[in-house]
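The other protein chains are all here in position, but one chain of the complex has been omitted.
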Amino acid sequence: MKPYWDVNVLTGTKTAKIVEDPVQWASIIKKSIRPLYILGPDTVDRNIGDKLFLEYCLDVAKAGNLPICATAHVRKKMSEMGVETDSAYDIIEIINHLKDPEWQGVRKEGNHDLIMFTGVRCDLAERGLATLKHFAPHLKTMALCRFSHPNADFALPVIRKDTKWQEYFDGLVANLIN
Amino acid sequence: MKPYWDVNVLTGTKTAKIVEDPVQWASIIKKSIRPLYILGPDTVDRNIGDKLFLEYCLDVAKAGNLPICATAHVRKKMSEMGVETDSAYDIIEIINHLKDPEWQGVRKEGNHDLIMFTGVRCDLAERGLATLKHFAPHLKTMALCRFSHPNADFALPVIRKDTKWQEYFDGLVANLIN
Amino acid sequence: MSKNKEETLKIIKGEDAWEPVGPTPLPDITDLRNWSMRLLKTYKPFYAPFCDLCCNCTYGKCDLTAGKKGACGIDIATHQARWVLMQCCMGLSAHGAHGRHLIDYLINKHGKDYKIDLGLQVDVEAPIIRTVMGLKPEILGDLRTVIEYVERGLIHLVSSTHTGQEGHYLDFENKSLHAGMLDLLAMEAADIAQIAGYNYPTSIADTPLVELGWGAIDKTKPVILAIGHNAAPINATIDYLQNNNLEDKVEVCGICCTAHDVTRRSDRAKVVGHLARQLFFIRCGIADVIITDEQCVRTDVPEEATRAGASLIATSDKICYGLEDVTEKEIDEIVKMITEEKKQVLILDPDKAGEVAARVAIAIAPGRKKEFINEKTAMKLAKECNGCNLCSEACPNLLSVGKSVKEFADGEVDKLSETFKLCFTCGKCEQKCPKNIPIIKIMQAVATKETYKMRSGRGPIHDVEIRQVGSPIVLGTIPGIVAFVGCSNYPKGDKEIAEMMDEFARRKYIVVASGCAAMAAGMVKDKEGKTIWEKYPPGFEAGGVLNVGSCVANSHIAGAAIKVANIFAKLPGRANYECIADYILNRVGACGVAWGAYSQKALAIGTGFNRWGVPVVLGPHSAKYKRLYLSRKEEDDWNIMDGRTEKMMDEYVEPAPEHLAIVIESKERAIVSIAKYCIRRNDTPVGRQIKLNHYIALYKKYMGEGFPDDLHLFIRKPTDVPMFFKREVMDYLKKIGWKPRQQVGLPTLINTYPTKANIADIK
Partner (left out) sequence: MSKNKEETLKIIKGEDAWEPVGPTPLPDITDLRNWSMRLLKTYKPFYAPFCDLCCNCTYGKCDLTAGKKGACGIDIATHQARWVLMQCCMGLSAHGAHGRHLIDYLINKHGKDYKIDLGLQVDVEAPIIRTVMGLKPEILGDLRTVIEYVERGLIHLVSSTHTGQEGHYLDFENKSLHAGMLDLLAMEAADIAQIAGYNYPTSIADTPLVELGWGAIDKTKPVILAIGHNAAPINATIDYLQNNNLEDKVEVCGICCTAHDVTRRSDRAKVVGHLARQLFFIRCGIADVIITDEQCVRTDVPEEATRAGASLIATSDKICYGLEDVTEKEIDEIVKMITEEKKQVLILDPDKAGEVAARVAIAIAPGRKKEFINEKTAMKLAKECNGCNLCSEACPNLLSVGKSVKEFADGEVDKLSETFKLCFTCGKCEQKCPKNIPIIKIMQAVATKETYKMRSGRGPIHDVEIRQVGSPIVLGTIPGIVAFVGCSNYPKGDKEIAEMMDEFARRKYIVVASGCAAMAAGMVKDKEGKTIWEKYPPGFEAGGVLNVGSCVANSHIAGAAIKVANIFAKLPGRANYECIADYILNRVGACGVAWGAYSQKALAIGTGFNRWGVPVVLGPHSAKYKRLYLSRKEEDDWNIMDGRTEKMMDEYVEPAPEHLAIVIESKERAIVSIAKYCIRRNDTPVGRQIKLNHYIALYKKYMGEGFPDDLHLFIRKPTDVPMFFKREVMDYLKKIGWKPRQQVGLPTLINTYPTKANIADIK
């Protein structure tokens, strides 16, 4: 499975499992004990259809009761929207923390066992996922990104249409609530 | 599709089409105009079941009326068996020739449009296929090899069992004759 | 293993007693290893593998995923570190070889005893060379000694990347840091050589404003375009034009650092733009003659020059393009070969190349047509687009170029124009297009034709400037020196560079730029139509905005930090690397920003700055460098010695600077972080107040209300709290249970690890 961006083509052996079905995606999240949802700046710099990308993500976070790590300048928009973030590391910093199994996590309850992210710049995200693949065997990674990420443990297929992307979010939220 | 040998894992974007069905394999050969069958030393150094590997290959060549290029020391066994080879370059030399669209081929009728090989040392074959992938856009390559070859245009899946491998040969011969 | 004391002293002219020789003259790879290891203890390597495999030797490919070792025993971290070292060596070699050629060339011209004189304002002519080697260069020949030392170091470094050599990533990092150090050294030698040999201005701050932008090039004249980093041939063109009264008749312009350097020679030369405008400018066909020298030159210039109808003269052994070497032929004959036989040639004699370029340009220009494509024609070309987006998928800057082309075909100009501003004109999109749409050409129609100004490079910071700002820098009352360096692989275009620089200049930081960044900064105008170069003063002072020059001039930025220690604070600098670096790390609030770093050189430079104790912020693309140096502020070793008492502090000390090399995803976040990374443990309460004031204000501006969640770590006592936020902050501190603590007196790492450095020196 080639990711959307050529620069992210995998040169490796361990590649993501593609999860086409939001039901399955939701069930992976639900099985985790201490998940973390990382939000990158694309979520505040883009819309999906008419709605801010971030709103979809916050719906997911809420539905799954996922603690958030707002990277880059995402915190600003969140605070404008009156949503508090659990933490605000930049992407490289949070990954650096996640590498350490002894780290206590953003809620000081222990390191996370599942990392999901959305809206991180795709080439940077892929590097971060590579770091975690090699150096954080204690956790699993999920790329909730329409451009697909081979270095994650679980990734989406490339989703070309906005409507499909919205549908995935909707399906996910629905299944996380149930 | 990972090939059997780790050292041959693809780091690239253009990867072989896996042809599981000998019918399809045969039809690709049949559609070619000037095919060439390259035989490597594994064909004389190994058996499949009780029969010399080479014998299967010669059956294929015969069924498909394929000119042969015997590489390494394959010629010796062939001549002992009383079979004449059309040419006897070593693997790198034949590939070097194939790169040139103006080359006249082993039968001096023009360069080949389809190259198939069997029994070349797997890591070396893969390098040769890479050469052709990049530098011989004028021809297609087929790896009739149970260990699978990502750099070919068409490759087999990994075939672990001798019996399956024999079956593939049998199917191929049957379909080439028809 | 191989150090001979007598020989060392001979090389550095030990008898020359300008300062006593410090503990580490001509350091070998292992001589500063303990310093590296001490840095790496706090700033640990962070690896982001770009590939899971190693393909370095014929045992490969080896899969190193998640703990697996290669056939040689190497693991993924060590392999990444090895790769980084190799890349640093490439960068170091690029500068070193460039320096070697320039110096040899100038020695051939002027003799090896030619004096180095940087003018009235610069007495400490070579702070890096002095501190690293213990040598005070006085003549061109001394600069060759520097390069010889660099060459000697290089072979050992490259050697250790061979399969079956170094086995620990920390030792590879020590070697990378060493390579970085040698890189800055070579750059200093190279820039001093060209300043001396070409009489570039060095003792004035307000160097001329030169014209910038492709729009500035007068197409009606013959146009000579130089691309690369070694101005020797294009400087020879300038000489030829001047000597023949042709300066008015011919346009000389440059891309990349050669552009900087030729404008230091003649302010009538023009700057087309940075690296990322290469293919665009060649293809638009304005240049009649292209001179390539070395580094960051597209490898397909011969093909593109032919396509554009331009003549090509290659001039470097680094870039020969398979062309015929005509160096030994007569000039007339060469001109004929180019103009009549339409040959592209290699001329290894810069003087000859310079003259040939001028003569060819004058000969062929009249016969050439030069027009940008118009919008209508471009739209017609774009109409073929089927919206498949294969082009977009290929884009290294993740641009939706396909969408822009499609919309442009439908008459929508702005989107494509925006895309062009973010585009590197790398050409990858175009070659993937199944409809063969000439995307780059189409972009000509939407590219601005505006012209801009850039201040030409000024070289080293003056000693007197250092004396003036030394104290406020070290006390913290000048909140920091922010240096924008490196290449143009920007995530979001030139604009962000100008914005970042403006933000800090307004806040009275000292803002320095070089190389492509200096050009990018000039490509944006404010409401009054002024670029940042016109808006701010050019001195090394609070609120000053400086262009030091080309890539090799980056050395002067490190040089300025060293001079703060050596000139202002009077630390003995000679062969005293660790003390000076320790001083910089703990007391000089400098931060490098390489927002668009793409090259191996930028990696080496950044790593070199890191060894001097200067943190570097990188843009998102730079995660592909594979290695960063990060701390974790609450977990890592911030233990430090109070240099006055020579005792370890027995309480937590602020994590400053927090990281040595970090990638930050967005400009907004980067700005906030840069302000933080200018904090030093030596700040006085007033200085700390000023720095925290900016940190908090920028945080509020870019990150939203509230306070940075690490603010308390940087507040030692209530006197550190900025007035403006006083009450709010004090409330917050109370809420989170903050407790006051001591300020470190003369913070230092010396003696916290095994070292031959003398702690007395840092006092």
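First chain written, first letter: the chains are A, B and C, and each begins at residue 1.
Rule of thumb we're sticking to: a residue touches a chain if its C-beta (ideal position, glycine included) is under 8 Å from a C-beta of that chain, and two chains touch if they have at least 3 such contacts.
Please read these numbers as outputs of a predicted model, since none were measured by experiment.
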Who does the absent chain touch among those shown?
A, B, C
Residue of C:T477, C:S599 or C:S631 touching the missing chain in the full complex
C:S599
Selected residue (touches chain absent from view) among C:I11, C:C296 or C:C579:
C:C296
Listed residues C:Y198, C:Y240 or C:F424, member touching the removed chain:
C:F424
Tell me which residue among C:K44, C:K61 or C:R716 touches the hidden chain in the full complex.
C:K61
On chain C, where is the contact patch with the chain that was removed from view?
1-2, 4, 28-30, 33-34, 50-51, 55-63, 68-75, 78, 86-87, 89-91, 93-94, 96-98, 100-101, 104-105, 107-108, 147-148, 150-152, 154-171, 174, 232, 275, 279, 294-302, 304, 315-323, 325, 348-350, 394, 396, 424, 426-428, 431-432, 489, 597-601, 621-622, 624-625
Across the whole complex, the chain not displayed is touched by chain B residues 4-7, 11-14, 40-41, 71-73, 75-80, 87-88, 90-93, 95-97, 99-100, 103, 120-124, 127-128, 130-131, 133-135, 137, 160
Applying the definition given at the start, please give the residues of chain A touching the unseen chain.
6-7, 9, 11
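Just so we're on the same page, only the chains that are shown with their structure count from here on.
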Cα-centroid distance, chain A relative to chain C, in whole angstrom
33
Starting from the mean Cα coordinates of chain B and chain C, work out the distance between those two points in Å.
51
Can you work out the whole-Å distance between the CA centroids of chain A and chain B?
45
Where chain C touches two or more other chains, by residue
51, 53, 63
At least two other chains touched by the same residue of chain A: list those residues.
6, 11, 13
